[in-house]
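The structure that follows is given in the form of structure tokens.
All protein chains but one are shown at their positions in the complex.
Labels run A and B following the written order; every chain starts at residue 1.
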Amino acid sequence: MLRYLAKRALTYAFMIFLTTTAGYFLAVSTLKPALLEQERIPRPTPEQVANSFRLKGLDPDLSPWERYVDWLTGILTRWDWGRSPNGAFINAEFGDRVWISTRLFLASIILTLIIGVALGVYTAARQYKASDRVITSYSYLVYIVPAPIAYFLVQLGAININETVGERLFFVTGISTPGLEGDGWAQFIDMLAHYAVPTFAITIVGWGTYQIAQRQYLLDNVNADFVRTARAKGLTRNQAITRHALRVSFIPVAQSIAFTIPAIFAGGFFAEKIFAWHGVGSWSIDAISLQDVNAATATLAYGSVIFAIGAILADFATTLVDPRVRVQ
Amino acid sequence: MSSEMTASAESSTLSTAERLRVAGLHAPDDAPADAVLSIRDLNVRFNTENGVVHAVRGIDFDLRAGRTLGIVGESGSGKSVTSMAVMGLLPETAEISGSVRLNGKELLGLSDKAMCRHRGNDLAMVFQDPLSSLTPVYTVGNQIIEALTVHNPTMTKRAKEARAVELLALVGIPSPKDRFKAFPHEFSGGMRQRVMIAIAIANNPRVLIADEPTTALDVTIQAQVLEVLHTAQEETGAAVVMITHDLGVVAGMADDIMVMYAGKPVETGSVDDIYYNPRMPYTMGLLGAVPRVDIAEKTSLVPIEGIPPNLVHTPTGCSFAPRCPLASDSCLQGEPELWAVAGENLDGGMPHKAACIKTDSLGLEVDVHEIFRAPAVPVSRFDAIPREERRTVLELRDVKKHFPLLKGALLKRRIGTVKAVDGLSFDIREGECFSIVGESGCGKTTTLLEIMEFHKDQDGEVVIGGLSNKEASDARTKSAMRKELQMVFQDPTGALDPRFTVFEVLSEPLENAGMAKAQIRKRIMELMELVGLQPDHVNRFPNQFSGGQRQRIGIARALAVNPKLVVLDEPVSALDVSVQAGVINLLDKLRAELGLSYLMVAHDLSVVRHISNRVAVMYLGKIVEIGDVDAVFDNPRHPYTRALLSAIPVPDPALERTRERIILEGDLPSPLDAPAGCNFATRCPVFAALPPARQEKCLTLEPPLEPLPAPGPGGTPAPPTDQQFACFYPDGELDADALVVHETN
Partner (left out) sequence: MTNLNTIDLAAVADEAKIEDGDVVIAKSTIILRRFLRNKTAVAGLVIFLALTLFSFVGGFFSSWDKEAIDPFNIGMPPSAEHLLGTSQAGIDLYALTVEGTRISILIGLVVGLVSVLIAAVYGCTMAYFGGKADKVMLFILEALIMMPALLVVAVATSGGGNGLQETLPSWLLLIIVLLVFSWMGTARLIRSLSMSLMQRDFVKAAQYMGIPPRRIVWRHLVPNIGSLLVLDITRGVTGAILAEVAFSFIGIGIKVPDVSLGVLIGQATSQVATFPWMFWVPLTVMFLLTGSLAMMNDGLRDAFDPSSGSIGSAKKKKTSK
């Protein structure tokens, strides 16, 4: 089992290396921070710019290949992902932002999965009844709304609530109130007020896919032969479904977890941008507009790692629920 | 049985009892006191998009403890729906009326929860497909224990485990203690069906329903599972309802038989009544449609034309009338009830009744072949020519197909070789049908694929119509070869592109052969007629035909380019019995008329015996016995052939009750573990009975395929056949453990 997972991890490590390398070359050949520097006032001379970049390891005169070798050596020998044009160290910046993103998404990922799967089971049990139709139609509706617009609409809604109540119940942007004084309870309330809207927005957009998938898989299994066997043993229909069909229907859902994590990460760009959380997602977009090669590549690598983690988790989850794929 | 059933068809006024019965309120007071299961006027209707399907239309029977009722019918006859209705496992949308009483207690109308007290407790069921009937994510032990827990909440964990192991041992799972923790996917189909039986008998049911329990299994495994069912019945004393389409399977097991057609019982009676004195044309047809493995004399099979009626429309007359050769106008006036057939009811079983107004005229003296106008046995012009003088159309010389078994992800290591086909040689002459038989996994299908591949790099030589794969396998030779050799597939649905009309299906090979458009059209019309299809159906899609008709299309396609040899891969195994007979007769006719040769692979030895001239028995990639079909079947020399033949149930109750069966141990071993000596030694009943000194030879030397055995002790002269077999001790003493004889009861 462990050997199998290790082997998968190795394959993914190779893939991450490839995508990151491709990303680096794309970034290094298209992003030209020197052009932005030219817009500064007072306008620096090209020599000054080149000098300052050389010090930060961003020498624009080197060929992409030379810069790639330098950059890679830095990572491999010192775990140094380089610096931004403004001199900031990627490693330091990165840590903060990953933490912010993780805080933003972790609750949403868990809620999305739990609510999606639970609603899927619920609607499958009540197939074609009103509640099933409403919930399933909702999930299909989510499919035709772009995520950022949905987030934006939720934000609008929250603002409306605030206005109606006449008090600032929810914070629609930011991660915490800067300079907030007070005891732990006040801090906690402040955190809730900041978390509520983004978490709610990401969750209600995310669960639809899981609801539809879980509903479908469960319905596929409700009339399976083995459920009939279980009923023939003397289990009621509901017992047979919960004990037998449900467990089997989790297998494909567990596999699809691989795609939630990167999907939420991708959706995360939008969420961070709209709710003004300065996580990895919004950083990556800012990095690109600031022509920051190293930061852009680092976020790309991060995305690939998240994907790989998701895929390995999915493998792991599958082997947990399905004895047929347990590796000897 | 119900005395009300004598109500005549023409009586228009309903009696009170009848009205109650129609309303579903009828209670059977007439059931014998000792009946564990009494069913009265069971009706099942389904609402579908096309209308209300009346799937079961009035079933009555009583079943006493320890007795076995066989319900026989083709697909769609309502036999499975009946069993599911009794179990209360039909979907909620099904409308069920009538009465089902278990030990005098009414089951219909019980809630799911109330029904659960009976299901798995005094009423249990074994389903058809063992591969999908066990939950893949739980161990088999768990699944047996679940059945115990539901009905015995107070039982201790230890007691349940002990009982589960005991049950596994009872159904013949080797080392039950270890296998207890195994998952279903680690078991073969036969083993899984044993587990299913263990689950069913866990709580000593009073009634055990078995729905086609052996249909998905090989004959040798079928024999094992039937044996387990027999043991289970003896152990629990349960009444058994055995549902099957195979008249052979129930002949030896059942006490009573109910034949169903279009949702209704059309003939009931004791097993002897039904098999020896059938009084309903459908039953007669079914019995005549089944080829016999134990009879050499060749007669054509009885084909039943047409297809069963669509149950959306209530039949106004006899539902079998459209297919019945004896139908007259009076048959269409109202549906006949079950009439009592004159005769004695000897053993107190089901009275003999038949739903045919002509019952009385269908006595013993009637010849079913005449009634159903079975075609005469076709004679091929090659039959008169001695085999040696006929041309060879196919020859295999030492063909081998070994698959490497690899392990490892990046660097693959070869950890073994699967010898799927291991040194096969045989030839087929003009106008003959050569069959390969054996259990699934023996390599018979791989052999066909090897022939169809026809590639230079194959291990061994394949010569088709004088063209050898070794000499030239360029495109031209290959296309010449394709004109000599065509194939008919097992699954007629899968073999036809669903997006092609019949015309397109048939024109594809012709176009490929470069035939002109006008000629193609003519040829297609010819082909349609040849295989007995209406030529104006060429514009239909395959899904508009029945299974039998689709197989005819498949045959027509194979014949399109006038091949000399047709490869038939289980050509009738996917078809219903009555339809099967028509296709077999067609194949027989085509062979004679067109001078075709067949290479057939089949697991049904009765079909093989009926249609073949020569047969080869394969075991683990090797031929163990080969020769003229009558010689091999009447005088099998190899112990495996003997076991295989003995495993086939014969539709003859008297014979079934008395004959001695060889039950092989275990499953076909993986070809990977093929032993050094004789492949069959691990399961061989002769080997098991040998003294160790003589066993040595079987374990170290590979028996060659030879025509003449060492002369037997009796010194009988070798018969003048080309029978060959690979065994050192043919006709050896069989191990007593492998032999089973059922006491006549």
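Definition applied: a residue touches a chain if its C-beta (ideal position, glycine included) is under 8 Å from a C-beta of that chain, and two chains touch if they have at least 3 such contacts.
Fair warning: this is a prediction, and the values are worked out from it, not measured in the lab.
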item	value
Option touching the unshown chain, where A:Met15, A:Ala88 or A:Ile161 are the choices	A:Met15
Residue of B:His151, B:Arg429, B:Lys444 or B:Arg482 touching the missing chain in the full complex	B:Arg482
Touch criterion as defined above, residue of A:Leu72, A:Ile288 or A:Leu313 at the omitted chain	A:Ile288
Touch list for chain B against the chain that is not drawn	49-50, 452, 478-479, 482, 486-487, 489-491, 494-499, 501, 503, 508-509, 512, 519, 521-523, 525-526, 529-530, 535-536, 538-541, 543-544, 554, 557, 561-562, 593-594
Where the unshown chain meets chain A, residue by residue	15-16, 18-19, 22-23, 26-27, 29-32, 35, 140, 143-149, 152, 156, 262, 265-266, 269-270, 273-274, 284-285, 288-289, 291, 296, 299-300, 303-304, 307-308
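By our rule, only the chains that are shown with their structure count from here on.
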item	value
Whole-Å gap separating chain A and chain B, where each centre is the average of the chain's CA atoms	55
Residue numbers on chain A that touch chain B, as the complex places them	7, 223-226, 228-237, 243-244, 247-248, 251, 321-324
Of all residues in chain B, those that touch chain A in their complex	87, 89, 91, 112-113, 116-121, 124-125, 127, 129, 132-138, 143, 146-147, 150-151, 183, 185, 196, 199-200, 409
